[in-house]
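And now, subunit A:
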Amino acid sequence: MIRTENLEKHFGKLHVLKGVNTSFSGGEVVSVIGPNGSGKTTLIKSILGMVVADKGKIYFDNKDVANDFSYRHHIGYMPQIGRYPENMKMGQLFSMMKDLRKSSSTLDEELMNEFQLKTMFDKPMRTLSGGTTQKVSAALAFLFNPKVLILDEPTAGLDPLASEILKAKILKAKSEGKLVIVTSHIMSEVEEMADKIMYLFEGNIYFYKTITELKTETGEEKLGKAIAKIMTQQAHA
Partner candidate 1 sequence: MLKISKYVIYDILRSKVLIAYTLFLFAVSFALFSLETDGAKSMVSLLSIVLIIVPLISVVFTTTYFYNAYEFIELLVAQPLSRNTILLGEFFGVAISMTAAFLIGIGIPVLIYSPNATGGVLLLSGVVLTLSFISIAFFASVAMRDKAKGIGMSLLLWFYFAVIYDAIVLGILFSFSDYPLDKAVIALASLNPIDMARIMVLMKLDISALMGFTGAVYKHFFGSSFGLLYTIAVMLVWIILPLIVSVRIFKKKNL
Partner candidate 2 sequence: MKTFFVSVSLCLFISFSQGRTIILSPTSSTKTFHDAVNAAKDFDTILIRAGVYSCINETINKPLTIIGENLPALDGQLKDEVLVVMSDNVNINGIEIRNSKRGSMKDFSGLRVFKSRNVRIENCTLNNTYFGIYLSDSKSVLVKKCKSKGANYGKSDTGNGIHLWKCDSITIEDNHLEGHRDGIYLEFAKHCFMQNNLCEKNFRYGLHFMFSDNDTYENNTFTNNGTGVAVMYSKGVHMFNNKFENNWGDASYGLLLKDMTNGIIRGNTFENNTVGVTMEGGSNMRFEKNNFFKNGYAIKVMANCRLDTFVRNNFSGNTFDASTNGELQENLFENNYWDKYEGYDLNRDKVGDIPYRPVSLYSVLVEQMPYAVMLMRSFTIDLLNRAEKNIPSIVPETFVDDKPLMHLISRK
């Protein structure tokens, strides 16, 4: 569904992506992990077109996305920290997004309802707590029923109940054949949801494997330990 070829990106002297070749397909949850500054967010933002890569190409359904924006009809994005026009009320934000996206697909208001956002529609965005803002971001990402969901640290800041709702929604999306790309630091969560793990390290894909592969290769039961093992092996080699 999504393929990157030799993606490179510099921020000034910093070489953030060093030729990333990878692909993502539908019906799976891919967890992108890695230490801080490893290029996770840059990779995600490149796919979203928020960051323009220096070199390399991104294909969405085998079409080059350079100078194209229509592919974003099929992507829902939940940023790590959602920031919205301060003076706008929540209800206005939702209706504006509907207005701007002109989506033909049926709206998916499940999350909006489960988070009970409608009761807060007349609150200005600047008055919302971080958690509520995250709920808004999540609801917006799923609202247009896209084929691809890109979620940047989705559960950070959410209360446990909301986290569970969101996780359930992610798994449901997967079962509907959608691609979900998630970045996360919480291994238990990754283990719960992900089918594949992409480990980014200093701008390169360190490994990109299914969870079962990882566990069998390392012989570890716990995902966290399995990853740690791979990394120490690599370091010794």
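For anyone wondering why these and not others, all candidates are chains of the complex that A comes from, given by their letters.
By our rule, contacts are C-beta pairs under 8 Å (C-beta built on N, C-alpha and C of every residue); 3 or more make two chains touch, one makes a residue touch a chain; residues count from 1.
Keep in mind that what you see is a predicted model, and the values were worked out from it rather than measured.
The candidate touching subunit A in this complex, chosen from 1 or 2, is 1. By the touch criterion stated above, subunit A contacts candidate 1 in their complex at residues 11, 45, 48-52, 69-73, 75, 77, 79, 83-88, 96-97, 99-101.
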